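As you look at this complex, bear in mind that one protein chain is not there, while each of the others sits in place.
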Amino acid sequence: MSEPLLKVENLKKYYPIKGGIFGKVSETVRAVDGVSFTVNEGETLGIVGESGCGKSTTGRMIMRLIEPTEGSIQFEGKDILNISKSEMRKVRKDVQMIFQDPYASLNPRQTVGSIIEEPMIVHGLGDRKERRERVEELLELVGLSAYHAKRYPHQFSGGQRQRIGIARALAVRPKLIIADEPVSALDVSVQSQVLNLLQDLQKKFNLTYIFIAHDLSVVRHISNRVGVMYLGKIVEISDSESLYDNPKHPYTKALLSAVPIPDPDKTADRIILSGDVPSPAHPPAGCAFHDRCPVAMDICSKEKPVMKEMEDGRLVSCHLYD
Amino acid sequence: MSETILEVKGLKTSFFTDDGEVPAVDGINFSVNEGEILGIVGESGCGKSVTSLSIMGLLPSPPGKIVGGQILYKGEDISHAKESRMRKLRGNDIAMIFQEPMTSLNPVFTIGEQLTEAIRLHNHLPKKELESRAEELLKMVGLPRARELLKEYPHELSGGMRQRVMIAIAMSCDPKVLIADEPTTALDVTIQAQILDLMAKLNRETHTAIILITHDLGVVAQVCKRVVVMYAGKVVEEGDVRDIFNHPSHPYTEGLIRSIPDLYSKKEKLYTIKGSVPKPGSIKQGCLFAPRCDYVMDKCWTNAPELVGDSHKSRCFLHQEQA
C-alpha cells in the first residue's frame, strides 16, 4: 500500500501545573502520552475513549490548535511541526475540523452563507461570485437549501447546525476531516442522518476521516479502523471488525461490555470496572490500567507494556500478549 | 399485580411565553406500580423532563403551568397541591436525581451536610444517628471511605461519585418513587454501567419504584420492565419492554430502534427518520408524527389517533386497523 496520508508518531502533550510559593512545576498532566497511528487515504480512523483519555487533545494537535510537547505529525510525507508558515497554510486548507457543539462553533451574528464562505476567503479561493455559488452548492450537498444562506445559526435545529458545520469544513475541499464528537449532541433520529451524510460525502469526495467519539456503536458504524485510548495512550488499534468482535485488551473488553444494548433479550455479561479513571497527573505506575484491570498480573504494576503487533496485524499494548 | 403508586392522568403542562401558550406535555397518561422500573424514552423536546418536573411540582413558574389532568400519588391528586404539602412529599415520598452530577450538588457545602439535609427535614433523627445514617447511605451506593467523604466537598469527587452521592441523597428517606432524569447521560460508558447496576440493585433491595427518563434506548432495554415512548408532548407507545423492542407498533418507536448503529454488526447504511422534531404547538391537526412517517396515510393528516390497546398501547392508525 502507498504512503499513508497522515502519520502520527509518539505524540505527547504535557501540561505543567505550577504550585508552591515560588511557582515551580509541581506536577505534570500527561494529557496525551506517546500516541502513534497512521491514517490512509479514503479511510476512517475512529478514536474512542472516555472523557479525559486525550482523544480530543490528539485531534486538536493534528490541527495544531494545540502545540504538541513532543512527537511528529506527517501529513502527505511532510512533518507539519517543522514547516514554513506558507506551507502550513496549505496544510490548514487540506485538514479541516468538525466540532461537537454545532451551536458554539458557529458565530451567532454571521449568516450561514458567510460562515461557509469564510474559509474560502481565508485561503483566497475564487472570486465573490464563485464563492457564493459554491456556498449554495455546499448547502445543497449537506441536505439544506440555497435560501438557507441568508439565515442565522439560531434559526436552525441541532442537526441542521451540524450540517452547516460540515459544509464549512468542506468549503475548501479538504483531504482530511477531523470530526470531534460530531453527533454526540444530537438526538438519535438526527444522529443517523448526520452519520449517513458523512458516509455519503466520504464516498463522493474520497475524504479521509478521523472520527473521535465516546459512543462505541457510532464509531463501529463509521470506522474502518479503530484506536482505543486510555489515559493518554492508545491501548489497542486495529480494523474495526476484529476489534469489536474479538477485543484483545481488557480495557476494550470492559468498554464494549459496558455499552447498553438496545435489545432486552441481550443482557450480555457485563464487566463492571471498579472505580474511576485515575487523574492523568498521577497515572498508576506500570500499565496505566492495571488498578482497574480484572486480569492484572504482578508485572502490570511494574512495567509499562509496549505496543505489540499480533499475528493478524492488530496492535495491542498489554502484558497478556507478551 | 402490585399496586399502582403513582398515576398520571391526562396531564397537560404548558409554557406561557410571549408567543402564547406552548403545550410541552399534552394530555399524557401512565402509571407506575410499586417497586417497578418504568422507562420514559424520547428525544429532546418530547416533554419527558417537563413531565418529571410537573410530578415534583418543580416547574419553573412562570412560565410553566399545569393546565389540566391529574397526578395521583397513592390516590391523592398532587397536581395542584399546596407548596407546604409538596415540601412534605418531595425528598420523602418522591425523590429525584438529575442529569448533571457535576452541577447538581452545592459546591460550598460538604457531602455530609447535603446528604443529611433531607433526613433532617423529614425524619428529625438525632444528630448522632444522622451521621451513622449518612455513612450507611454512602456505603449502600458503593462509595468507599464513607466517613472521610462526609467531610469532603463535591469538587473533590469525580462525576460518577457525585452521581452516587445524588442517589444516596435521593434514597435517604426511603422514597416510594425515584424519578431519575437522564441519570447517566453525562457519564462515561463504564461509569454508566456502574450507576445503572447500582440503580437496579437499589430497586431490588428497597423496592423503590423508579421512573427512568432517558433518550438512550440501550439504557431502557437493559434496565426497565415497562416503557413509555413520548413524542412531541404525547405518549405514542406504551408496553412491556420486550414487546416494545421486539414488536414496536408505532412507526416512531420502530424508526428510533432502527436508527441506532449496531455494536455487534456493521450495516451499510443506517435507517433514518426524515426531518426533525416539530416545534411544540406547530402542528395543529392530525398525527404529530405524520410529516416524518414512512407509513403515512391520508387520514393521518387530518385525524389525530388515540392511544389504544391493553397492555401494549399505541397511538397509530396502523395499529388500530389491525386490531
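Should a chain be cited, it is by its letter among A and B, assigned in written order, with residues numbered from 1 in that chain.
Keep in mind that, in the parts below, a contact is a pair of C-beta atoms (placed from the backbone, for glycine too) under 8 Å apart; a residue touches a chain by one contact, two chains touch by 3 or more.
Rule of thumb we're sticking to: contacts and distances are computed from a predicted model.
Between the names "3-oxoacyl-[acyl-carrier-protein] synthase 1", "ABC transporter permease", "Heme exporter protein A" or "Response regulatory domain-containing protein", the one given in UniProt for the chain missing from this structure view is "ABC transporter permease".
Listed residues B:C46, B:L143, B:M166 or B:I244: the one in touch with the omitted chain is B:M166. Touching the missing chain, out of B:L38, B:M56 or B:C300, is residue B:M56. The residue touching the chain not shown here, chosen from B:R90, B:R164, B:K234 or B:R292, is B:R90. Of the options B:N106, B:S132, B:S265 or B:Q285, the residue whose C-beta touches the omitted chain is B:N106. Take chain B: the residues that touch the chain left off the picture are 56, 58, 86-92, 95-96, 98, 100, 103-109, 114, 117-118, 121-122, 153, 155, 166, 169-170.
The working rule: only the chains that are shown with their structure count from here on.
For this pair, chain A with chain B, the centres built from the Cα atoms lie 32 Å apart.
Those residues of chain A whose C-beta lies close enough to touch chain B in the complex are 50-51, 157-160, 187-193, 195-196, 199, 214, 216-218, 220-222, 240-241, 244-245, 254-265, 267, 270, 272-273, 276-277.
Touching chain A in their complex are the following residues of chain B: 43-44, 158, 160-161, 188-194, 196-197, 215-223, 241-242, 245-246, 255-257, 259-264, 266-267, 269-274, 276-277.
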